[in-house]
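All protein chains but one are shown at their positions in the complex.
And then chain A:
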Amino acid sequence: MAASETKFHVLAVDDTLIDRKLIEKLLKTSSYQVTAVDSGTKALEFLGLNNNDNQDVEVNLIITDYCMPGMTGYDLLRKIKESSSFKDIPVVIMSSDNIPSRISRCLEDGAEEFFLKPVQLSDVNKLRPHLMKRRMQTNVNKRKAMDEIVSPDRTRARYNELQVK
């Protein structure tokens, strides 16, 4: 199966049952495969268990609530970004509180987006570019690894053809 045909797999993290149900429905409606857990600890466990040599289950994006007991969404973000295995997984934060300093801190520390709750379908639509970009990047890296070395001159000629009018 070509990589472009596989559904994106999103890991959703929220300690509230209602919000977990809601985000799961929003994501499924947008044709994502979803795994929903109720804590940051469980999220890390899930990632760890599946990050073996097989890599049968891949997580393409993590969407997490900010306010959670124990490990907050921000703590989870930091742990993901500090991990060599997971740092490239895009992370999105959700929060019911509109606190500008909180929002900028999350974005500065690596969150791709910050959604205010209740999360809307229009918010979930914003996820696709981040997922597509990462999938294309992964594909490009794979192709580069397989390609012969291309001469610089040939590359320049190709760019000249791509004149944007």
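The criterion applied here is as follows: a residue touches a chain if its C-beta (ideal position, glycine included) is under 8 Å from a C-beta of that chain, and two chains touch if they have at least 3 such contacts; residues count from 1.
We adopt the following convention: contacts and distances are computed from a predicted model.
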Quiz prompt | Candidate names "proteasome endopeptidase complex", "COMM domain containing 2", "Histidine-containing phosphotransfer protein" or "DNA 5'-3' helicase"; UniProt protein name, chain not shown | solution = "Histidine-containing phosphotransfer protein"
Exercise. Based on the whole complex, identify which of A:T29, A:S85, A:N125 or A:N139 touches the chain you can't see.
Key: A:T29
Quiz prompt | Residue ranges of chain A at the interface with the undisplayed chain | solution = 16-19, 21-22, 25-26, 29, 67, 96, 117-118, 120-121
